[in-house]
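A short write-up of the structure that comes next.
Removed: one protein chain of the complex. Kept in place: all other protein chains.
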Amino acid sequence: MTRLHQRPADQLRPIRIQRGVTRHAEGSVLCAFGDTQVLCTASVLDKVPPHQKGKGEGWVTAEYGMLPRSTHTRSDREAARGKQSGRTQEIQRLIGRSLRAVVDLTALGERTIHIDCDVLQADGGTRTASITGAWVALADAVRGLKERGLIAGEPLRAQVAAVSVGVFQGEPLLDLDYPEDSGCDCDLNVVMTSAGGFVEVQGTAEGAPFSRAELDRLLQLASDGIARLHAEQRQALEQPAQRLLDLGAGA
Amino acid sequence: MTRLHQRPADQLRPIRIQRGVTRHAEGSVLCAFGDTQVLCTASVLDKVPPHQKGKGEGWVTAEYGMLPRSTHTRSDREAARGKQSGRTQEIQRLIGRSLRAVVDLTALGERTIHIDCDVLQADGGTRTASITGAWVALADAVRGLKERGLIAGEPLRAQVAAVSVGVFQGEPLLDLDYPEDSGCDCDLNVVMTSAGGFVEVQGTAEGAPFSRAELDRLLQLASDGIARLHAEQRQALEQPAQRLLDLGAGA
Amino acid sequence: MTRLHQRPADQLRPIRIQRGVTRHAEGSVLCAFGDTQVLCTASVLDKVPPHQKGKGEGWVTAEYGMLPRSTHTRSDREAARGKQSGRTQEIQRLIGRSLRAVVDLTALGERTIHIDCDVLQADGGTRTASITGAWVALADAVRGLKERGLIAGEPLRAQVAAVSVGVFQGEPLLDLDYPEDSGCDCDLNVVMTSAGGFVEVQGTAEGAPFSRAELDRLLQLASDGIARLHAEQRQALEQPAQRLLDLGAGA
Amino acid sequence: MTRLHQRPADQLRPIRIQRGVTRHAEGSVLCAFGDTQVLCTASVLDKVPPHQKGKGEGWVTAEYGMLPRSTHTRSDREAARGKQSGRTQEIQRLIGRSLRAVVDLTALGERTIHIDCDVLQADGGTRTASITGAWVALADAVRGLKERGLIAGEPLRAQVAAVSVGVFQGEPLLDLDYPEDSGCDCDLNVVMTSAGGFVEVQGTAEGAPFSRAELDRLLQLASDGIARLHAEQRQALEQPAQRLLDLGAGA
Amino acid sequence: MTRLHQRPADQLRPIRIQRGVTRHAEGSVLCAFGDTQVLCTASVLDKVPPHQKGKGEGWVTAEYGMLPRSTHTRSDREAARGKQSGRTQEIQRLIGRSLRAVVDLTALGERTIHIDCDVLQADGGTRTASITGAWVALADAVRGLKERGLIAGEPLRAQVAAVSVGVFQGEPLLDLDYPEDSGCDCDLNVVMTSAGGFVEVQGTAEGAPFSRAELDRLLQLASDGIARLHAEQRQALEQPAQRLLDLGAGA
Partner (left out) sequence: MTRLHQRPADQLRPIRIQRGVTRHAEGSVLCAFGDTQVLCTASVLDKVPPHQKGKGEGWVTAEYGMLPRSTHTRSDREAARGKQSGRTQEIQRLIGRSLRAVVDLTALGERTIHIDCDVLQADGGTRTASITGAWVALADAVRGLKERGLIAGEPLRAQVAAVSVGVFQGEPLLDLDYPEDSGCDCDLNVVMTSAGGFVEVQGTAEGAPFSRAELDRLLQLASDGIARLHAEQRQALEQPAQRLLDLGAGA
């Protein structure tokens, strides 16, 4: 079998993590895994949700959405339908948990960093691109808080990034695009920290159940891919910010 | 550390899978993993959802709910709040996928088996008890269809059951009760078929990220536990049905 | 005409009021009127709703639900549909009013007793079984508050119980089961205290309107039946608690 | 005790049933029981709800609402809150059942008469004024169908009207206004046909439970009052239609 | 072309602004533009919405609704559908803005005047009749506050009224009724103060786009018509209050 553009089984799609893409957010990142492109923003709010009040610590949460025509055929707008789908809720809960796994909430102080991941274009792996981009937006927001002297310690204990892996026609593949994702027998989303630990492992047999041996190979593939995503994140943080479209009109 | 009732780390809680507990459903099972008790019913409907229409095959789906006072402190009733929580939707999607992984939808014909899992009492592991009990309710509904001559082939390709495992104070434990689940560092829900394959693996680091070695030990523990649950399921199917409460008044 | 199991027209179905059936609630009762089986729990909350704040008294409220497959054919899950039906709201308002009619809210202190009635199996008369069981759950919750020294006086002024009566093929019948309820000309739900007063009388002509003479006979039938239900309630309070399913695993 | 305007205990408030008050509806009635004023319209629709399809008969249903400032203090607008209250649903179900009790659905043909009762001004007894006015609007709609030759038989088997009665400071009173309704010990809504039968009896003890003797006296009081309402209905049907406000501009 | 009742192109329909039509509201007006009849009430609330808190000033807001059968064919009840349509929200936002344009919120003190406009009968121009009547209800509520000595200054800086104009079969018409509104090429709603300024101009081409010359003629027509509506408002404020239906029963 041949992947699009002759991509080897253990290779990521072209990755782009562009920072500072919009004007208002404390952190804003366009994260692309090939044709999957997600706008991730981090907003700093000077309040915490009720369950965190009076604890002397902060909170990190996330929301996720797909633009109606980010997909092959138009999907209903969730705001118009009046509710978020189960899939949407599942993904935004995953993004929030993944980020909190590397944040020291006490060092954040009594504030919330609210992450929004909006998929502009979808081609498989929107949740993994969201997590990977969201961490960079979060890092920018934290950097801002430190520069303004609002926090003293370091709330980020590590990086976190994510990738999907799956068995497609018997072969384990890294970073599935949409046709691969739709056609694969099993699909594993893996979230890991830069310290090498697993934060989330979510594997689902779409077709035939998978064996322990397949699971082992997929975990190794994911682990190697995520290490490269961590390198992309570090590199992005060293690049200058770049607006999505700069017409010389902004403040 | 000592588990409740001196339970060894690799031992399940007392399991009870009682069939025929209510009067109307085509399959009805009270599935208890210790103090976690879930009523699972299977309803046969002579229609399929829109996405399955005209394909000549059936469907299996699931809904999940917790009675408001199944928990330590009362939770809001989702019907009164007007929506199901993200957690509820996540769990019912998981139950549905797990069951469909072992069903030949073509052999079912154009009908839906609708599973309802309602938690009467919760003490950790409600989703794993739901899956384990739901399969038995499904098997009873299928048996009924076969006895009435409505289907010829065998829609059930295998059994499916689930268990949770986690690392608590450094030690891997099988089948976590609520205090263990709340206090553990990482928590893995595993769904497997009686043919030995994985259907779902969902691991989350609640505290520190988990290593590959920990993951390997947890998978082994789960695998052994699920084999015992498959045995409990088979044994239940050989027992006579028993109503939750039989006053000699029923039809 | 012959009733199921040769039941005489003025006889209740077999009644069972089993206390202490679940582990967490301050009061928990499985109340069966024949094949109608309702799980009633009472939860003590240390707050009152807004309209009771600052009055120095408590509140008693109720919610009601039917498990989707408690009925002959599966009903939609109200949590999934996103709202409670008019019927559900009507019934839960009735249960709440009936209980408050026998409670001295001042003696309760500033706390709420929240009753949940969930129908596990339905065969007619779910609202009357709910009220009858709910009072026992309430009594257990009140007993707990007194034993813990949290309240001094007696909040319960009387018992309250309920039964349905109706004219079926010209004959007045006590405690209608589902086929009788569906086929009767008129249907009366009666709620009375152990002091002999009426709390609610709700009569509806399903077919032909009913005469004053029929109404009088039905009220007498109901009154006699409820006296027997009050006796069942008192007897239940003297029996030991019994779990729905006790595996020797609970705390 | 003295009622407003020295009204005797067994006397109705001034009643006005004005027909033809709006321009578009097939039947439109302003029904006033003193200061309680309800606009009742009947709309004829050439379709039946799903549960009536293919039966060769029609349907009658009702909806109810209170204008936000029909009451002493402004209530939330239900359309803005996004749902109808339990009280609203209870009342509209009652209106619908009461009307259907006197309608031969077969004679109606496969059409729906949809009743809307909107309270313009409230002073107690809005549900009883709604039922009483709705029947007249229904009669006008039926008359129109007959005049247009669309139905042959007589769908109306009788008149239906309703009144409230209650025990206030020990004395049974007919047709309670708002202060009487708020202060009474028990409150009974009675719906009867012109043939003398009961369609609905809904009694609630607001304070102390009521005795059988009190119930008997209240039923007699209601029965006499409703006979007078039936006379008012007949008289209204003989009066010419009269617009709410006629500026000589209408078609 | 001939308008109904030979109305000239630049003439309003018969206008009636009747004050004091219901009993409870601080201001209540039935405003009729021919067969369009809207009940407008003003309710004084001793609180302000969150966005106005602590500013030492008040608020004016509006809600709008159509009774289901105010229209030619019955429309769904918004409370039953569970949400207000986009059209409803658009209109109630317009009414609120129009009124606030002539109110000195500081002179009002920390209270809200909540306007409700409910259309009893619709024949085109419901939003303009709503604004015109709402201002009179507002004026009555303000008068009451002044008479009770609750406010010292004058919160009303001017009158505000509204009218629709449109080009129908090539001819500019004032105050469109429903058939004219449905058939016109363009439709302009204009809101003006008694000081001669524009508050809102909302023009929509239903068919062919309109030219600048047409717009100019329509604005002049509207301006003249609104001056007459301001005169009607002043005259209404000098007339005695008159109930919708007075049976001599009220307090």
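Observations
Chains here go by letter, A, B, C, D and E, matching the order in which they are written, and residues are numbered from 1 within each.
Methods note: a residue touches a chain if its C-beta (ideal position, glycine included) is under 8 Å from a C-beta of that chain, and two chains touch if they have at least 3 such contacts.
Predicted model, so just to flag it, every value in this text is computed and none were measured.
In the full assembly, the chain not pictured is in contact with A, E, by the touch criterion defined above.
Across A:84, A:130 or A:204, the residue that sits in touch with the chain not pictured is A:84. Although one chain is hidden here, its contacts on chain E can still be listed: residues 83, 86-87, 89-90, 92-93, 97, 101, 186, 188, 192-193, 195-205, 208-212, 215, 219, 223. The chain not displayed touches chain A at residues 4-5, 13-14, 16, 18, 22-25, 28, 30, 32, 34-35, 37, 39, 41, 43, 45, 63, 65, 67-74, 77-80, 82-84, 88, 114, 116, 118, 120-123, 244-245, 247-251.
Quick note on the criterion: only the chains that are shown with their structure count from here on.
Chain centres defined as mean CA positions place C nearest to the mean of all protein CA atoms.
The mean-CA centres of chain B and chain C are about 31 angstrom from one another, to the nearest whole unit.
Along chain B, residues 82-83 each make contact with two or more other chains.
Taken pairwise by the contact criterion, the protein chains link up end to end in a single open path, with no chain closing the loop. If you check each pair of chains against the touch rule, the ones that pass are A-B, B-C, C-D, D-E.
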